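Step one of this worksheet: look at the structure below.
Rather than the whole complex, this shows some of its chains in their spots.
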Amino acid sequence: MTTDTPTQLGMIGLGRMGANLARRLLRDGHRCVVYDLNESAVKELEDEGAVAAGSLGDLVAKLERPRAAWLMLPAAVVQPTLDQLTELLDPDDTVIDGGNSYYRDDIIRAAQLAPRRIHYLDCGTSGGVWGLERGYCLMIGGETEPVARLDPIFRTIAPGAGAAEPTPSRRANGTAPDGYLHCGPSGAGHFVKMVHNGIEYGMMGAIAEGLSIIEHADAGHRKHTADAETAPLREPEFYRYEIDIGQVAEVWRRGSVVGSWLVDLTADALARSPKLEEFTGRVSDSGEGRWTVLAAVDEGVPAAVITTALTERFQSRGLGEFADKLLSAMRSEFGGHAEKRSRS
Amino acid sequence: MTTDTPTQLGMIGLGRMGANLARRLLRDGHRCVVYDLNESAVKELEDEGAVAAGSLGDLVAKLERPRAAWLMLPAAVVQPTLDQLTELLDPDDTVIDGGNSYYRDDIIRAAQLAPRRIHYLDCGTSGGVWGLERGYCLMIGGETEPVARLDPIFRTIAPGAGAAEPTPSRRANGTAPDGYLHCGPSGAGHFVKMVHNGIEYGMMGAIAEGLSIIEHADAGHRKHTADAETAPLREPEFYRYEIDIGQVAEVWRRGSVVGSWLVDLTADALARSPKLEEFTGRVSDSGEGRWTVLAAVDEGVPAAVITTALTERFQSRGLGEFADKLLSAMRSEFGGHAEKRSRS
């Protein structure tokens, strides 16, 4: 992945993602000026070859013009940092927001910076904790010129063409086979990343549900009481399997249609913890899934699978409790059904 | 509701439903022979004018031929009772299963009884604890002749035409406007009742979700922490309502498009318990909802709303926990996301 044109980047935010992005750039010969409120994070990267900055102003001062500064921050911190940073930048400098901002904010921010001739790029960055080695998939939005100028940076961060077999029917064009793509004007990068995460919700939901169905294929072994409130299993003889879902996830990794990185990760998780006892099953959602659903509704595109996956996450956190109480109340009203306390 | 042709019926099973069916028949001048394993239930109805039976054989002996015996039993008890009863019956006698049996069992049972010339009717019975006063909606399956013969019984049990305004475009025909209907051959009654309950699940789910959305319209008042794991509410100023959903359910009872018995019951439940603290929200499903989904899948009919309502009930009982743990495990693998413990 060695690049012919080493260049420079300021990295603001040295959490897991930001630090690894800087490392990947350093390893490929680029110059990185790094800054974080956490001084030990700065020190650690300085030891790995980065130029340490003690403040936003210091970072700006240590970059040559036209500068490029990459924000890798929690969504809620982006705006105040950006406000402070833009006061320090000059015309033709570029800010890249690599976090999970809402694409609508990108449109608004780019418009606000335009009169000062500061470029604003939004860059959806996928890869998680594995990106340092595997590279990060980059979905970029913004003006064409600064995107082109920063091509060596994106190329280094991205996985590169070798990370997958070539697509058989594809003619060579563009950077997508290298794992980064200029998707369109401001917001387009985060829009594509947002939908990417929505798809991720759906794929994860499908995998989790399916493995749960296999895990419960022993339902015919369990005792069920006969009462008016619980449907007994009609044909228990067809549910008498004890199948090791860790082995199942592993076998699906090769040759099957569901083969995917998410199945790889599931196989790894189950290899470590076959019964997943350390998890409670409260599944967070960090915005992109919700925004994907909002976009689907606005566009009038039926997205039942993705929407359902989001709803399952809400359910997992107990957010359906009040509606469930209403159901119990209605049942109590019309049938005198007392709630059952044990699982069935 | 006084009938011109009083007749006789044996009632087997004097739970809430069976006892009230017998009462409704007695009040309208029919002769009822009643039996239950619980002797005090038998005694209670004897005091109200029924003929008490001490055993199935006694019940059969006290009915004139051709006999008619109505089973009002939990699904799991129907088959053994039926086996015992049919040994005691004569050709041209009729058994009515008024419970919530699976319609496929009706088809099988009717075929088994046919060689002995015993009639078997399946009768879906809706009305809950309110049926004694309101009457029961009856959905009947089986041969035409015994259905016709028992018409005075069905007519008395059903609500009668006065229970609702006439349907404007309807020409007078059949018994449906009186609240009972011969739906078709064996199983047709329970098939229609099964789907009725599936619809009930969907309607209940819609009402419960909607009221929950209104209950949570104060979301903008709540504090949210800014972190990478929780999507903050973007425009809290639009979620600052404290709306009394008990009043809302009440106002919808008159003139609105969602006006329905379920909304009536919801209004009553909320009048009694505005915050529903006595419910935990574990919602049972007693078979018909599941069977409705199985039928939809077999027929290839998309029934997303009903299916979703069933799934919500599963979720309410914690049956999605293993899948949720898998989701948390996957998230932990690719993003190092630790689960959040508190609700968000």
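Order of writing sets the labels: A and B. Residues in every chain begin at 1.
Throughout what follows, a residue touches a chain if its C-beta (ideal position, glycine included) is under 8 Å from a C-beta of that chain, and two chains touch if they have at least 3 such contacts.
Just so it is clear, the model here is predicted, and its values are computed rather than measured.
> Number of identical chains in the whole complex, 2 of which are shown?
4
Methods note: only the chains that are shown with their structure count from here on.
> Centre to centre, by mean C-alpha position, how many angstrom separate chain A and chain B?
Those two chain centres are 44 Å apart.
> Show me the residue ranges of chain A that touch chain B in the complex, using the header's touch definition.
The contact residues of chain A facing chain B are 16, 74-77, 100, 102, 128-130, 204-205, 207-209, 211-212, 215-216, 226-232, 234, 261-262, 265-266, 268-270, 273, 276, 279-287, 290, 304, 308, 312-313, 315-337, 339-341, 343-344.
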